[in-house]
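Note that this complex is displayed minus one protein chain, with the remaining chains in position.
Here is chain A:
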Amino acid sequence: METVIIILAGVLVTVATYLILSKGVLRIILGTALLSHAAHLLLMTMGGLKRGGVPVIWEGDGIYTDALPQALILTSIVISFAVTAFLLVLAYRTYQEKNLTLMARGLKDE
C-alpha cells in the first residue's frame, strides 16, 4: 500500500510542479494546493499505513496507528489552508487593481 501511495504522491508532485511553472496565477495556486496534498500523503505514509486501529482509546486491543503524523498533518492542513486562502485573495486583488492574471514573462519582454 505504501508504495502505491508514494507513487500517487509522486504523480501529484509532478503535476504540481508543472502547474507552478505555468503562467496563470490560478494554476500556480492550484499547484501549491496539490503540492500540499502530496506532502500530507507522504507524511501519512511515512508513519506506516494501517498498522492498528483508529487512535482513539476505546476498548480496543491497545494497538493504534501512529498518531503523531496525523497530528502533524492536521497542523499542516490548517496552515496550508491559511496560505492558500491568502494567495487566492491576493490573486483576486491583483486582478482588480492591475488587471493581471498572468505572471510577467520577464523584464525583457515588457
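Of note:
Everything below uses one rule, namely that a contact is a pair of C-beta atoms (placed from the backbone, for glycine too) under 8 Å apart; a residue touches a chain by one contact, two chains touch by 3 or more; residues count from 1.
Going forward, contacts and distances are computed from a predicted model.
Name of the non-displayed chain as stated in its UniProt record, restricted to "Electron transfer flavoprotein subunit alpha/FixB family protein", "Multicomponent Na+:H+ antiporter subunit A", "Cobalt ABC transporter ATP-binding protein" or "Protocatechuate 3,4-dioxygenase": "Multicomponent Na+:H+ antiporter subunit A".
Across the interface with the omitted chain, chain A contributes residues 1-15, 17-24, 26-27, 29-30, 33-34, 37-38, 40-42, 44-58, 62, 64-68, 70-71, 73-75, 77-79, 81-86, 88-93, 95-96, 101-108, 110.
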